[in-house]
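Missing here is one protein chain; the remaining ones are kept as they sit in the complex.
Moving on, here comes chain A:
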Amino acid sequence: MSSLKIQDLHVRIGEKEIIRGLTLEIPKGEVHAIMGPNGSGKSTLSKAIGGHPDYTITSGDVLLDGVSILGMEPDERARQGLFLAFQYPMEIPGVSNANFLRAALNSRQSEGEEIEAVDFYEHLYEEMDKLEMRREFTSRAVNEGFSGGEKKRNEILQMAMLKPKYAILDETDSGLDIDALKIVSAGVNAQRGPNIGCLVITHYQRLLDYIVPDVVHVMVDGRIVRNGPKELALELEEKGYDFIKDALAEPVSA
């Protein structure tokens, strides 16, 4: 029951079907990776699960600990314990990172209650230190003028502060140099444990050297075509996606 379960999901953008019957289950405590070539629908999957209004789910279901989240607004899904780390985090001019995070945490409090400012900053600074983020990031506008690496660190900081049950990390390695990649990966690894399930979406195997998955899924044309242990990622790296595409038999389910 404690899992993020995606059942035979079909997703359209406009008239075009992008996800075409995808099934996947991430039990709490595990890290799964989805690898796939560009255009396979990886990012669509994360946005659709998050509840982005541009993505229409035509059939299938997404269950968070056994409860369907498809009828929920994006904010409600988040409060149920879902977290998306964005490939391209948005810049929000004029809204400080600290105010943004406080608003996010306050949204999880019961009506009329707010988190204590002192506790908040203590917690925030502790998590920022882990990600080697300077204090000035609290007063800077959300992601505005941040470098690629700073934006990704900021995503992981939010994840650490919000303590989700399930996190989907969409191309977290894109735009990162090796040092930033190590810091971000360490940030994710520090959060691994029995209380969280992670789905790491990536095009390259490189990230999986640092965030070592329990299971690897290969996605092609909106479906999972292969499941395997972490070594599968290495095989893909070596042989390329064409090898999978060529050998593509019937779609499999996880």
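Throughout what follows, contacts are C-beta pairs under 8 Å (C-beta built on N, C-alpha and C of every residue); 3 or more make two chains touch, one makes a residue touch a chain; residues count from 1.
To be clear about the criterion, contacts and distances are computed from a predicted model.
Novice: One chain is missing here; what is its name in UniProt, given the choices "Hydrogenase maturation factor HypC", "ABC transporter permease", "FeS assembly protein SufD" or "Uracil-DNA glycosylase"?
Specialist: UniProt lists the chain left out of the view as "FeS assembly protein SufD".
Novice: Return the single residue from A:50, A:197 or A:222 that touches the missing chain.
Specialist: With A:50, A:197 or A:222 as choices, the missing chain is touched by A:50.
Novice: Considering the complete complex, identify which of A:59, A:107 or A:147 is in touch with the unshown chain.
Specialist: A:107
Novice: Write down which of A:95, A:186, A:212 or A:234 is the residue touching the left-out chain.
Specialist: A:95
Novice: Can you say which of A:62, A:78, A:131 or A:201 touches the chain missing from this structure?
Specialist: Final answer for the missing-chain contact: A:78.
Novice: Touch as defined at the start, partner being the missing chain; which of A:141, A:186 or A:212 qualifies?
Specialist: Selected residue, touching the omitted chain: A:141.
Novice: In the full complex, which bits of chain A touch the chain not displayed? Write them out.
Specialist: 50-54, 73-75, 77-79, 83-84, 86, 89-90, 92-95, 99-100, 103-104, 107-108, 141, 158, 162
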